[in-house]
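Excluded from the complex is one protein chain; the other protein chains are retained at their positions.
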Amino acid sequence: MADPGDNATPLLDELEKGPWPSFVTEIKSMASENKMCKDLLGQLEKSYREKRGYWKHGGIVGVMGYGGGVIGRYSFLAEEYPNVAHFHTLRINQPSGWFYTSDAIRGLCDVWEKHGSGLTNMHGSTGDIVFLGTVTDELEPTFAELTEHGFDLGGSGSDMRTPSCCVGPARCEWACYDTLHLTNDLTQTFQDELHRPAFPYKFKFKMAGCPNDCVASIARSDMSIIGTWRDDIRIDQAEVKKYVDGGINIHKDIYANCPTRCISWDGETLTIDNANCVKCMHCINAMPKALRPGTDRGATILLGAKAPIVEGALLGSVLVPFIKIEPPYTELKDLVERIWDFWGEHGKNRERVGELIQRVGLGNFLEAIEVEPLPEMVAHPRENPYVFYEEYFEEGDEDEEEEEDE
Amino acid sequence: MADPGDNATPLLDELEKGPWPSFVTEIKSMASENKMCKDLLGQLEKSYREKRGYWKHGGIVGVMGYGGGVIGRYSFLAEEYPNVAHFHTLRINQPSGWFYTSDAIRGLCDVWEKHGSGLTNMHGSTGDIVFLGTVTDELEPTFAELTEHGFDLGGSGSDMRTPSCCVGPARCEWACYDTLHLTNDLTQTFQDELHRPAFPYKFKFKMAGCPNDCVASIARSDMSIIGTWRDDIRIDQAEVKKYVDGGINIHKDIYANCPTRCISWDGETLTIDNANCVKCMHCINAMPKALRPGTDRGATILLGAKAPIVEGALLGSVLVPFIKIEPPYTELKDLVERIWDFWGEHGKNRERVGELIQRVGLGNFLEAIEVEPLPEMVAHPRENPYVFYEEYFEEGDEDEEEEEDE
Amino acid sequence: MVTDRKTDIGPPNYEQFLPPIVKANYGKWKYHEVLKPGVMVHVGESGDKLFTVRAASPRLLSITKLRAFADLADKYCGGHLRFTSRNNVEFLLTDQANIDPLIADLKKMNHPVGGIGNSISNIVHTQGWVHCHSAATDASGVVKCVMDDLHEYFTEMKLPGKLRVALACCLNMCGAVHCSDIAILGVHRRPPKVDHGKLNKLCEIPSVVSSCPTAAIRPTTVDGKPSVEVDEDLCMFCANCFSVCPSMSISDPLNDGVSIWVGGKVSNARVEPMFSKLAIPYLPNNPPRWPEVVGAVRKIVEVWAEGAHKYERMGEFIARIGWPRFFKLTGIEFTKEHIDDFKHAGLTYKRSAQLRHV
Partner (left out) sequence: MVTDRKTDIGPPNYEQFLPPIVKANYGKWKYHEVLKPGVMVHVGESGDKLFTVRAASPRLLSITKLRAFADLADKYCGGHLRFTSRNNVEFLLTDQANIDPLIADLKKMNHPVGGIGNSISNIVHTQGWVHCHSAATDASGVVKCVMDDLHEYFTEMKLPGKLRVALACCLNMCGAVHCSDIAILGVHRRPPKVDHGKLNKLCEIPSVVSSCPTAAIRPTTVDGKPSVEVDEDLCMFCANCFSVCPSMSISDPLNDGVSIWVGGKVSNARVEPMFSKLAIPYLPNNPPRWPEVVGAVRKIVEVWAEGAHKYERMGEFIARIGWPRFFKLTGIEFTKEHIDDFKHAGLTYKRSAQLRHV
């Protein structure tokens, strides 16, 4: 293969073809005005040629007084591509629900045009606005201008990470609590925990308004708050009939997919045995005009989800089966503080809270954070007989007398 | 509580009351003629009073040339109850399927009357006839007489244990192979492995004629051989109708209980999507006159079940999804030999084969015993990304050239 | 002399013990029907009919009783009988007219007939204080008490499906306790007491130390003698140290007792085989009638009998109604002990928001 000229990116050019919007086109659109983008293209083309990345481990860079929010990044090819020798990203806390006005967007663009690559991720996987690539000297000025525009940094390192949430009550009929308000409130309440890493490892919150979990909280957040309800699903029988007329087969499409088979249909009336409904959302999802969650709403709190490194991936597990979620969220925040206290004291370095629970045992963990054990917290009770009974009778105990008295 | 007189067993006497047959009555029935039984009652009464057992760890006792088949047992209360100072049991290999003639039973009784307590277990959990309690000196004479009657000892210690089986073709319409014949054949073939412990730990075979598993093989045997079939379930539609007329609700009773919902009923004809039938037996169990297993029969072989000590209980896991089971069982025996070879070489002391597989990994185990990996062997493929890829390309490999050639 | 000894003859060939009708129809049975409690008929493709009468057995049988069974077999069955995998005795008849007289004789001998079909069959159990050094409770005695109480479910067929109860007297679980609808399991609850005087003579210290799965055992020296000590906080009472070394005595009358487990099964029918799960961590050993155990088992049986669908085994029933409701219906308290903390504990936590909220 011929060595490509200075500006030639024959491999990347292939990625401008095809119907899906192209990230290469995005980078190229900046390359004429921004040298970082030009060198990014160059280094990336080389990655494509050599089938490997050329970024080094990040060093510790950041803005004054903050321990997180910036990911340091340096190139192995600093000589070849000096403009990406530093290429740090800033993580910027998104507004809850990722709503923007065009002015807010333009404000962000202006800051980033002046101080960085002009490339962003809308958004990062945790939920932040990601400003992709700048040099160390620009970090502090970027930050100053961002705060002028009302934005602040998100998390990185061993801190509380940027909480995020589904669109919730802003545009969804199924939201069982105000995901946006809670997300904003927690973010504001825990500013210190967000900006000054003092935990054993990262801690993520994600708020989903209902069990559909449109923010993947149960897979990706140390604390997952999933909206649900306690009372009966509201049914509009007339609308049910319309769905049936429209082709929905209640037996096949609804009943057979209901995890507890607690829904039935006699051709006239849809009946739900609400005591056995596990709030999976399926029937509601399938017939949104006919069915709605109940009105006694709140959330299930699950703890401990994380990616696999290094003990294996975890989904969140039930900590509180049902809790009312209402400002000022005192009960929830107290719970969070108790969890952080215990984790802070007993968590090992780089041990997520889910791993800690597995290590000390859920039972002990509950005791430490003062939460009663409930059968809702387990898929099933233990199968092995290795119980750590904590007490035993000693000779001479009252109990002995009582037991022998017979 | 007053000290009971020499022969008084007030607590045990309570266990002669009630409708269920009483083991105390059994022991008592022998107590006048057999001193062991008298002292057993005495020691047991004391156990009931003091809420504890009085047996010591067994020592090594047995019959000449055999390493198993006898469980040594000594009393802590030898002075108080000298007739149970020794109280060893003999494990005697049962005839396959636990069929007896009255003469065979009487023969056993005669031997045991002469040489032991006259108490038995019909049968032990592994399947043996258990002769419960005798003294060391009587072991050899008992054995000699037993062999005269055509009986031999079963297993104990780190050997192959007494194989056992369900009643199978002898009295069950669902047996998919001859469980009795195979059980007898394996027991005879592996006499040496049964009598001369040379394994890392015990190894149990259990043969069940169909997936109902009436001998609990999947829970209790290192190798569980469960009959099954490959072709279609045979249906007698007229008999199906009779069941329906008799009150069976095909939807609720059959369809809803079919694990793959592969059965359907249009009011006239019962249809089974046999490609999706997982041979669970439920529909056949529910309508034995109407449905029968297919005729292309064989078995599934599962490996590694055991009780919890000490790594946790295991159920057997699929090793061979389907195999024809026909004399002389060469393929099966070869497989068993390969498993024993690998286990013998790599098993730790007191490591059951199921634990060994978990330790070395099923994939490596299969490789060692020369069995191809199949998706039928797993509930699902791995969820974690920690794959031990065994090969990688080195610079200069042919593959490199090929890969770059583009 | 040794040369004269017969060895390795193996068991007698079963064929010599099969009734003629079984030989004739071997592998050619067509279907069966349950005629009444404890009685079923198997019909061959030939049209032959084999009647089975199943009677309860305490499993611990004296030769007196065995001879009486042999006599019954002669009287009614051409000298043929068998035992089942749950230790019942089965009489195999070709003459239907013999069924009732046989049952009458069995009743006289106090052996109820039943256990077939939708009933509770015999309790599979182990040795207990009758023969084992390891027992945390008696076996035969508890079984007797529980079956005295439940015998109506053996002699009648009024249950939704089969219910298998098993008992093991210690964690070695000699039986299918780990996969039973209801399991009664003897448990120790006090860490082993070390006999420092004898340990070094009877046991190898490194094996004792390594026998402990939780590393609770450490070598030490007591009164100048090498021995071991137990970190009591780490002990979960598995008794593996005691299996390896008699000087690690773990039996303790004050603390030994019984735990109750539910929802296991073995058959592949409908749902896959399942392990039993902890229902009640501890009930006291209260001989001779173990009233707490008897009461707890009955309560669980009744909750199941009342709520289960046709065919539904205990574990399927609980899976359908959910564990929270099982605890509510049985009145059993859910405690820390119920939450798994062994190797795969994390996999037993509830990892979804699918919950009932009532």
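Letters A, B and C mark the chains as written, and numbering starts fresh at 1 in each.
We adopt the following convention: contacts are C-beta pairs under 8 Å (C-beta built on N, C-alpha and C of every residue); 3 or more make two chains touch, one makes a residue touch a chain.
Because the structure is a prediction, the values reported are computed rather than measured.
Chemist: Can you list the shown chains that the absent chain is in touch with?
Modeler: A, B, C
Chemist: Which one, A:Met122, A:Ala198 or A:Ala275, makes contact with the chain that was left out?
Modeler: Answering carefully, the residue with contact to the hidden chain is A:Met122.
Chemist: Thinking of the whole complex, not just what is shown, which of B:Cys166, B:Leu315 or B:Ile369 touches the missing chain?
Modeler: Residue touching the chain left out of view: B:Leu315.
Chemist: For the chain that's not shown, point to the residue among B:Val84, B:Ile218, B:Ile248 or B:Val353 touching it.
Modeler: B:Ile218
Chemist: State which residues belonging to subunit C touch the missing partner chain.
Modeler: 268, 272-273, 344, 347, 351-354
Chemist: Could you pull out which residues of subunit B are in touch with the chain that's been left out?
Modeler: Touch set of subunit B with respect to the missing chain: 211, 213, 218, 226, 228-230, 259-260, 274-280, 300, 302, 314-318, 321-322, 357-358, 361-364, 366-367, 373-389, 392-395, 397, 399-400, 403, 406.
Chemist: Touching the absent chain: which residues on subunit A qualify?
Modeler: Touch with the absent chain occurs at residues 11-12, 14-15, 17-27, 29-30, 37, 40, 44, 47-48, 50-58, 64-66, 73, 87, 89, 93-106, 108-109, 112-113, 118-123, 125, 127, 132-133, 144, 147-148, 150-152, 164, 166-167, 169-173, 175, 178, 180, 184, 187-188, 191-192, 195, 211-216, 218-220, 226, 252-253, 257-259, 278-282, 285-286, 288-289, 292, 307-313, 315.
By definition in this document, only the chains that are shown with their structure count from here on.
Chemist: For subunit B and subunit C, what's the span in angstrom between their mean Cα positions?
Modeler: Distance between chain centres, rounded to whole Å: 13 Å.
Chemist: Mark out which residues of subunit A touch at least two other chains, giving numbers and ranges.
Modeler: Residues 383-386 of subunit A touch two or more partner chains.
Chemist: Hunt down the residues of subunit C that sit against at least two other chains at once, touch-wise.
Modeler: Residue numbers touching two or more other chains: 171, 173, 178, 213, 238, 252, 275, 342-343.
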